[in-house]
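Removed: one protein chain of the complex. Kept in place: all other protein chains.
Order of writing sets the chain letters: A and B. Residues in each chain are counted from 1.
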Amino acid sequence: MTDTPAIELKGISKAFGPVQANKDISIRVMPGTIHGIIGENGAGKSTLMSILYGFYKADAGEVWINGDRKDITDSQAAIAAGIGMVFQHFKLVHNFTVLENVILGAEDGAMLTPSLAKARGVLKTLAEEYELNVDPEALIENLSVGHQQRVEILKALYREADILILDEPTGVLTPAEADHLFRILEGLRREGKTIILITHKLREIMEITDTVSVMRRGEMTATVKTSETSPEELAELMVGRKVLLRVDKQPARPGARVLEIENLRLTDRDGVERLKGISLDVRAGEILGIAGVSGNGQSELLRVLGGYAEATGTIRVNGQKIDLTGRHSDGRSRRARGIAHVPEDRHHEGLILPYTAWENSVFGYHDDPAIQSGPLMNNAAIKAEAAAKMERFDVRPPNPALAARNFSGGNQQKIVLAREIERNPDLLLVGQPTRGVDIGAIEFIHQQILRLRDEGKAILLVSVELDEILSLSDRIAVMFDGQVMGERLPDQTDQTELGLLMAGVTETGGRSPIEAVDAKLQAKDAREAGQNG
Amino acid sequence: MDLNTILQVLDSTVRLATPLLLACLAGLFSERSGIIDIGLEGKMLIAAFFSAAIAAMVSTAETWQLFGMELTWLKDLMPAVIWGMFAGILAALFLSGLHGLASITFRGNQLISGVALNFLASGITVLIAQVWFRQGGRTPSLISGGRFEEITLPLAETLRPVPLLGPIYADLISGHSILVYVGLLMVPLTWWVLFRTRYGLRLRAVGEAPEAVDTAGVSVTGLRYSSLVITGVLCGLAGAYLATGLQAGFVREMTAGRGYIALAALIFAKWRPWYALGACLLFGFLQAVALRYQNIDLGAFTVPVQFMDALPYVLTVVILAGFVGKAIPPRAGGEPYVKER
Partner (left out) sequence: MDRMPAWADAVLVPLFSIVLAAILSAGVILAIGENPVEAFRLMVDGALMRSSGWGYTLYYTTNFIFTGLCVAVAFHARMFNIGGEGQAMIGGLGVALVCLFIPWPHWSIALVFATLAAGAFGAAWAWIPAYLQAKRGSHIVITTIMFNFIAAAVLNYVLVNVLRPAGAQDPATARFPEAVHLPTFQDMFSTAETAMFRGSPANVTFFIAILACVAVWLLIWRTRLGYEIRAFGHSETAVRYAGISPVRITVLAMLISGGLAGLMAINTTMGEAERLVMNATEGAGFIGIAVALMGRSHPVGVFLAALLFGFLYQGGAELALWTNIPRELITVIQALVILFTGALDNMVRMPLERVFLAFRKEGAR
């Protein structure tokens, strides 16, 4: 081992308008190690790595690669310096094959055929070396997210990257897929590659990294050896104070069934069945948590309940059937039946970002006769009410005339929550209540949800954060591939059991789907090898 | 209907389809790269004007001077019509560049930019025509040398007596100006560039997922501008053919919605070169029929000429309504590229 770091960043600063995303950041990463960067959402991790990959230009600071100062002005320069990046949102062309995606930008000449032939060979070698199996001729849109991620890694390796940056790589993966990814990363480390892993999950940092840096509000607060730290210490460094990872709550006192779902089915426009016969119920005064990796039907379930996706089956609210298709199956009718909905995606569903806070405070309820005066809307009354709500929910700044896009994630979420909770619904649907929300606001939002439960309301909570599900729910249902794999009580289960259910494994003897797919691919490879030989 | 009439209509179909085809392929390059271009009309129009204007000037120039320089030798260097064609291409490229500036560099609304350029072309052509020629916004009629000559393919006359195939070869396949054949050749060429070359791979990628191209270290801006250059050249050819091939000079608004029909053909063709050929031939055929038969008497009632005029537009709406197959445009079309994590 040498003393020259593979990557050294010196005094990197970057501001977006008035927001200081990175402030005087320095790190050293030694070759052949996995270095974790952990921090909350918005701490500046992704910005820092985007600078390293030439996606943004730093306002100040230096980048040194293997002891040489590099001026990384664009992605081209980063690739030339041996840096590869796997973005959180994959940068793949969905209707291209794996092979075409891999060679894009790294072709060997003006003609495609020779480039494709060469890449086919290289991919085969890489697949054997690092357990990176994917069908090179498959279209990206037909691949699972796990496989798409492998394509991203292959792209970097095909460009002979020695340094690999992965930004929140496990967010979209099942635990089994995540395990496979970590095996791949360990393989890469053995071959002397340097890896930077960006995540907000403490468990991943503890599991795989050699060293870890903690970021908070654009600053690097500490860099430590992973073996010499603990999750508690990292959490404290991340947040800047001691954090309670558990939520205090009273035992639930469930009452009558508010929501009854029977055999709910939904087939999307492409003919894919997204919900395959869901049956669930939620009682007054309890929180039913729905766990699962995103993309397994939870979003569709929320949309059907919220009235903006059509489905078949039966849903009863307070014993009465609601329409699942046709004119009376929309958000308006659902609200009339006492269903409020804090949607998963507040930017694209819960809020109209250019609308002011007061305009957003009645979004979906703007038909309410109480806020009309004649044919016009009573804007003065709406503004006054909005100001009062913002006060009660501690929205900062408490200015109803400010556009929603100018609030932080947590305050935006409070605006949505205030709107939905204050309507005094019988049933509250909540999707990803704390995604992109700062820790301070998380506690507040959790308290509000619990308060509503204690008032005897029924709550259906969808979250991909297992910690959140475990700490808030009174019962937990796990969804996988459009089905409910099982229900558990939070004090009689753990992350491991839920993780297996999330991967569709109901018995430990069974193979996970990802392994099944791998087995299939390996079988295909073997067959082709046999034909060639 | 005798063979002769059919051949005449089909011959006219090929002629009328050519500007549509060139414009349609122009739009194909632009839209495959993610830039929606409803300014095809304007680019064709401005190219039509400048090709006719320059061809007229060069061909009629006895003594032609610019800034005191004697430039009459120009027409000895190349035929006037070729000078016109290059002028047309340059003019279309200028509008393409403006469209790029608005939609790539300044991330503006591509639709609005296209509309603006159509108006710009519509106004500036008549304005300059009036100032240069004072003939009510038109160019002088082009005499020989100012127009593309019709090419007689080898053996056309020899083979004419052969039944059926002879007249087809002599009247339909032979006897068009060079730009007709260029247009037809552009179809396989476009296909080859798009699906067999590195440039084509990148072009298709940037229209679907510019972020993939960007992170792969290829310039999105560069690719998109390059596609607009091709668009400009093809629109230039289309305009030149209109004013110096199909007709003998420029008249105001002479494109008459052809840019929009080409756009419709592109949608009909689902952004594929061979389909584009089919769509343009169909629309060309409609125009040819409308041109030949004014009020079509069907015995019981008469199809008025206005209906035939409107038919391509009605058909376009029907196509857009998706009653004839579903058209999925390039995914990134119309959206300016903004770097995102």
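Following the convention adopted for this analysis, contacts are C-beta pairs under 8 Å (C-beta built on N, C-alpha and C of every residue); 3 or more make two chains touch, one makes a residue touch a chain.
Just so it is clear, the model here is predicted, and its values are computed rather than measured.
When you scan B:Ile6, B:Met78, B:Leu189 or B:Val317 for touch with the missing chain, the hit is B:Val317.
Taking the complete complex into account, A:Gly350 is the one of A:Gly32, A:Gly350 or A:Gly410 that touches the chain left out.
Interface note: of B:Leu3, B:Met78 or B:Ile112, the residue touching the hidden chain in the full complex is B:Ile112. Residue-wise, the contact with the chain that is not shown comes from A:Arg335, picked out of A:Arg335, A:Lys457 or A:Arg488. Although one chain is not shown, part of chain A still touches it, namely residues 17-19, 306-308, 330-335, 341, 343, 345, 348-355, 359, 363-364, 366-367, 372, 375-377, 379, 403, 406. Counting the whole complex, the residues of chain B in touch with the unshown chain are 38, 98, 101-103, 106-113, 115-120, 122-124, 126-128, 130-131, 137, 257, 260, 263-264, 267, 304, 306-307, 309-310, 313-314, 316-317, 320-322.
We take it that only the chains that are shown with their structure count from here on.
In this assembly, the C-alpha centroid of chain A lies 47 Å from the C-alpha centroid of chain B. Those residues of chain B whose C-beta lies close enough to touch chain A in the complex are 195-202, 204-205, 208-209, 211-218, 331, 339-341. Touching chain B in their complex are the following residues of chain A: 46-47, 50, 53, 55-56, 74-76, 78-79, 85, 87-89, 91-96, 100-101, 103-107, 109-113, 115, 155, 167.
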